[in-house]
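With one protein chain removed, the remaining protein chains of the complex are shown where they sit.
Let's turn to subunit A:
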Amino acid sequence: MIEIKNLHKSYKMGSNTLHVLKGINFSIDEGELVAIMGSSGSGKSTLLNILGMLDEADSGDYTLDGVPIKNLDETKAAKYRNKFLGFVFQSFNLINYKSAMENVALPLYYQKVGRKERQEKALKYLEQVGLKEWAGHLPSELSGGQKQRVAIARAMAAEPKVLLADEPTGALDSKTSYEVMDLIQKINDAGNTILVVTHEPDIANMCKRIVHLKDGVIVEDKKIKQVRASAYV
């Protein structure tokens, strides 16, 4: 599903350049649930942003579902993001003046799905995350866990190839975190490919594979026995 070869990325900080990714190689197959771990500054978020086409790599190859991601202009990147990827952010990034349903329906709007169908689909995905009754509420009326579930529903609504989650539990208490992870596991069980960036070992252990990043290189890449989050909920 995802193939990365020799990925490099550096940032200019004034006169210094900060080499964040120093040659990353790995691949993810369909249906995997991968945790990318590392301490802050290890480059895990940068890697995720490049995978999500929110940022560009300096060099290296990136193939997503057989499509080489290269020399993208913004329009093309936007189309690929819409078609291939769903995002879940640490800070939820819901649009605050839109209701839960409207937020979920937004990626479908950019897919030019008709209004009625959009609403139906949005409701369907809200139901999957258990928030159908909250469809008309604004993000400010939802708890953190609910917001993240809306964000997950939004990410799923576009039916992406890969779901990218950047510290999805970073702003949540542990009980809510497990609820969110339970949801992510269920989505993965349904066959979706998911990448989770986290620095919390217990969250990482709920994935099926852990990739350890340190100082811009992969130091460890192992398959693990998944811990089911439902046991803690």
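By our rule, a residue touches a chain if its C-beta (ideal position, glycine included) is under 8 Å from a C-beta of that chain, and two chains touch if they have at least 3 such contacts; residues count from 1.
Note that contacts and distances are computed from a predicted model.
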| item | value |
| --- | --- |
| Record-based protein name (UniProt) of the chain missing from this complex, from "ABC transporter permease", "Aspartyl/glutamyl-tRNA(Asn/Gln) amidotransferase subunit C", "2-oxoacid:ferredoxin oxidoreductase subunit beta" or "NADPH--hemoprotein reductase" | "ABC transporter permease" |
| Residue touching the undisplayed chain, where the options are A:55, A:120 or A:200 | A:55 |
| Residue, one of A:8, A:22, A:79 or A:186, that touches the chain absent here | A:79 |
| Sole contact to the chain not displayed, among A:20, A:36, A:64 or A:106 | A:106 |
| Interface residues of subunit A (partner: the chain not displayed) | 49, 52, 54-55, 74-75, 78-79, 81-83, 87, 89, 93-95, 97-98, 102, 106-107, 109-112, 114-115, 154, 158 |
